[in-house]
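Omission of a single protein chain aside, the complex is shown with its protein chains in their original locations.
The chains carry the letters A, B and C, assigned in the order they are written, with residues numbered from 1 in each.
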Amino acid sequence: MTTGTSLGTAVDSAVAVQQTAMAQALNRALRDSMAEDPSVHVLGEDVGTLGGVFRITDGLAAEFGDHRCTDTPLAEAGILGTAVGMAMYGLRPVVEMQFDAFAYPAFEQLISHVAKMRNRTRGAMPLPITVRVPYGGGIGGVEHHSDSSEAYYMATPGLHVVTPATVADAYGMLRQAIASDDPVVFLEPKRLYWGKDAWDPQDPAPVEPIGKAVVRRTGRSATLITYGPSLPVCLEAAEAARAEGWDLGVVDLRSLVPFDDETVCAEVRRTGRAVVVHESGGFGGPGGEIAARITERCFHHLEAPVLRVAGFDIPYPPPMAERHHLPGVDRILDAVGRLQWEAGD
Amino acid sequence: MTTGTSLGTAVDSAVAVQQTAMAQALNRALRDSMAEDPSVHVLGEDVGTLGGVFRITDGLAAEFGDHRCTDTPLAEAGILGTAVGMAMYGLRPVVEMQFDAFAYPAFEQLISHVAKMRNRTRGAMPLPITVRVPYGGGIGGVEHHSDSSEAYYMATPGLHVVTPATVADAYGMLRQAIASDDPVVFLEPKRLYWGKDAWDPQDPAPVEPIGKAVVRRTGRSATLITYGPSLPVCLEAAEAARAEGWDLGVVDLRSLVPFDDETVCAEVRRTGRAVVVHESGGFGGPGGEIAARITERCFHHLEAPVLRVAGFDIPYPPPMAERHHLPGVDRILDAVGRLQWEAGD
Amino acid sequence: MTVMEQRDTYRPAPPPAWQPRTDPAPLLPDAEPYRVLGTPAADEAAAADPGLLRRLYAEVVRGRRYNAQATALTKQGRLAVYPSSTGQEACEVAAAMVLADQDWLFPSYRDTLAVVGRGVDPVEALTLLRGDRHTGYDPYAHRVAPLSTPLATQLPHAVGLAHAARLKGDDVVALAMIGDGGTSEGDFHEALNFAAVWRAPVVFLVQNNGFAISVPLAKQSAAPSLAHKAVGYGIPGRLVDGNDAVAVHQVLSEAVRHAREGNGPVLVEAITYRLDAHTNADDATRYRESSEVDAWRDHDPVLLLERELTARGVLDEDAIGAVREDAEAMAADLRARMNQDPEIDPMELFAHVYAEPTPQLLEQQAMLRAELEAEAHPQQEGTAR
Partner (left out) sequence: MTVMEQRDTYRPAPPPAWQPRTDPAPLLPDAEPYRVLGTPAADEAAAADPGLLRRLYAEVVRGRRYNAQATALTKQGRLAVYPSSTGQEACEVAAAMVLADQDWLFPSYRDTLAVVGRGVDPVEALTLLRGDRHTGYDPYAHRVAPLSTPLATQLPHAVGLAHAARLKGDDVVALAMIGDGGTSEGDFHEALNFAAVWRAPVVFLVQNNGFAISVPLAKQSAAPSLAHKAVGYGIPGRLVDGNDAVAVHQVLSEAVRHAREGNGPVLVEAITYRLDAHTNADDATRYRESSEVDAWRDHDPVLLLERELTARGVLDEDAIGAVREDAEAMAADLRARMNQDPEIDPMELFAHVYAEPTPQLLEQQAMLRAELEAEAHPQQEGTAR
């Protein structure tokens, strides 16, 4: 698994800049948000003294006090539900769910209140809550520690759903999410936490706003459309595809809601071929929506159907079997190979 | 809103048969299942003495006893969680969620246990649980009483997800769901509960098995693909389309998981044009998956992209505004009109 | 040191972390619900604040009338549904009265009366149930959260809000209302626990009206009383006759004071009864005997106050008449205003999903606008339809 390859040309040129892990950038984003805005409060299980099981909240309780970074009782609905109340009173809660599957107890609060409160109150009661969810597999986690739950959140109007795949985005997008007046489900790809990239915490590179996709690599033959944990895999696949004579572009969606039709369609119209890649299960997963909307918008530019490479439609497997489940370079290239090259190009 | 129009030719010919409402057929299915199999237990809020707020469980407690049809404490995770334990001990629990949005508190039990238990135990511990969820709008329900939650269930491997749209299917599919050794999310279209159809409770018409789609109307021009509450709307639209010179086919999916690619693709290959219609929100909803998989499989038969007509991507609106939200005949015909008729046919 | 050597130094002791913790005794509710009316405590109450009793009476009568009017509006198709609090007006009225202006109320779907009691316009309080809007009032105007349909889910909100206010140093108490059935939900448990651990200034008021729709309390809980749940969170549990408006007012006032002074949350169980069906759509004869209802009619909150106050000579027929007239006027106004057709702007569907509509929502809005224009001007359409 390749993580932390340098992404984007701007970063490539900054040779002297220090190597920073995504986890550190996220930590920095929380710290900077808290320092700038006293209404930002972090809460969750083990986020205080311990600094979180992934150490994303490390040092925040010490710096800002227990009341700003709070170890809650162990109850996710309670955490998110109290965050709703805190937001009602003008705070900006940032909630940590310890693992993706452990966000499910908070589902009702998320769907029936967090996503709907602005709408229910005709704009009077917005809820600027950020729900941080470490998601996805590839870390050797046991049962219930590797779910990809983005399909649930995407299907819920009222939520923004975003996920960084680079260190710069991890910082920049988390800052944006916290500053947003809408609730944001902020999906953190667990297996990229410790992937490093050249990034300067003293001078964080500006990033595109939430809602914008970024073309990480331009290509002529076909476009890989992906996000989060699958971005490095797609970049690796694009590299490997050269050997096959394919020049693949890679689009990093960054934001599933709102969705950047413009950037995605511009790329696909250019190449006429696309593969959507994600780790989440295929059936009913994000790829269906993405493929369908591309097809609706770019039908006459398509040389082949938009294909999908996704996790299998199975409960996440035990760690020793996960490599068979996760979309890898070969599976992506197989899909590219099925893009009906005889038909055109 | 048209409900309970006669569907299918077999039923059309049985003129003498009594008119039965879907609610009654569901009630009958529960009764017959309980009578045949003593391991079938019904549990939920108000299912006993009251017979359920929609009266689907009417008379069951009186006939089979409180222990077979049980008024539980008011806690959905508790209901589904205890049903898991009952199933572990060899019972076949049928759980009623009072309204779709009130199934959300049980989400964790559903996702992390119901859907996964067979897999977690390598087949040793299957959970034959039926989770009945009255879903969808169009009944003038206040906030949180009209959600369409099928996208959440579809995206969860391990669950079967089915929904009847006819009285015969309501009976037949509920019997099948209860008899299934797999957990089934059984979505009941609330607004069809009191739609009647010719159907004989003494001699229930056999229906196709779960997993099979049914062509409710064959057509040459294009295919409407739908399920549950939108089936009557699609049939009405197909009728109205004649005036435009369009001969529309209508496929009733019945089962979202497993999905009947064969039947759907056979129809679309014939017509070359398709519109997926459902009430659930469009973005990240079932239609994306359906359109994407049709496109993957039938690309070269398509004269136009598979279009979608769905609920808007908004929290379900208040009753007085719901008619603007729900896919209606005009919106479906507008979509059919956009199927690029100049391109072929 | 081998085991044999240790043998001599063996000093058995309780587990090291063990210390006698909070004394549970003061947290437990009394065996009987607290009552004032018809007891010696009524003398004191009447002496201490005679105006309060009259105000409670007037409010309870208004509340009863509001319930009747709203139910009548369902029959005329002016309300989609109404979950009446007839029989429970003492709780509804007292809940609103004990709060200071800066405090917050977190109502359940049955608590329209308490919402109105906070000052919310009676029509705005009903939009949810009329069906033209979800929450019809600005929650910040009177510090009233939206009526909550998903049971128990508003309780953690109350805790979070009260906690936030306390962190900011503001003097705010949150009062959260819930039914007996709702106490079975996980959110009830989590909210009480968070409130207790955080010592958040929250008063939880459980209106135990004997039923959750058709399900009687005995199928809901086996506890000695619901107030006994409090000790499991380390907070005081109080039991009160929920039809005795003065008793409810006293117990809630005391609970609010307790919370306001920084002592943390209180759980109050009020024993009451829903005299009407669950909603106008419900048929209560399917699950309870009319004899049971009749017994409670004799313990009606309006009657209890009326009897006490007339027995004391605080109320006479004239005063009663004046109170009823005032209630009638309120009802007439409500009726008149509810008989106007609300305006629906379909474009509003897209207005408050996000701070800024997404590109996808803008597309959908444009589509609906075009549809509506085509509907309004069918002749202008290009196609035959």
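Note that a residue touches a chain if its C-beta (ideal position, glycine included) is under 8 Å from a C-beta of that chain, and two chains touch if they have at least 3 such contacts.
Fair warning: this is a prediction, and the values are worked out from it, not measured in the lab.
> For the chain not shown, which residue from A:F64, A:F283 or A:F299 touches it across the whole complex?
A:F283
> Among B:V257, B:I294 or B:L326, exactly one should touch the missing chain; which is it?
Answering carefully, the residue with contact to the hidden chain is B:V257.
> What residues on chain B make contact with the chain left out of this view?
Given the touch definition above, chain B has residues 41, 67, 72-73, 75, 77-78, 80-91, 93, 105, 108-109, 112-113, 117-126, 157-158, 160, 180-182, 211, 257-259, 261-262 touching the missing chain.
> Against the chain that's been left off, what residues of chain C make contact? List them.
Within chain C, the residues that touch the unshown chain are 2-4, 6-7, 10, 12-18, 20-24, 27-28, 31-33, 35, 37-39, 184-190, 193, 196-197, 199, 210, 219-225, 228-235, 241-243, 264, 271-273, 292, 295-296, 298-299, 303-304, 306-308, 310-311, 317, 320.
> Even though one chain is hidden, which residues of chain A still touch it in the full complex?
So the residues of chain A touching the unseen chain are 45-46, 48-51, 53, 71-78, 101-102, 104-105, 140-145, 243-244, 282-283, 312-315, 317-321, 324-325, 330-331, 333-334, 337.
In this section, only the chains that are shown with their structure count from here on.
> Of the other chains, whose C-alpha centre is the longest way from the centre of chain B?
C
> I'd like to verify one number: the distance from the centre of chain A to the centre of chain C, where each centre is the average of its C-alpha atoms, in whole angstrom.
Measuring from centre to centre gives 40 Å for this pair.
> Where in chain C do residues touch two or more other chains at once?
Counting only residues that touch two or more other chains, chain C contributes 133-134, 150, 186-187, 348, 353, 358, 360.
> Which residues of chain A are in contact with two or more other chains?
Only 77, 105, 108, 112, 119-120, 157-158, 257, 259 qualify.
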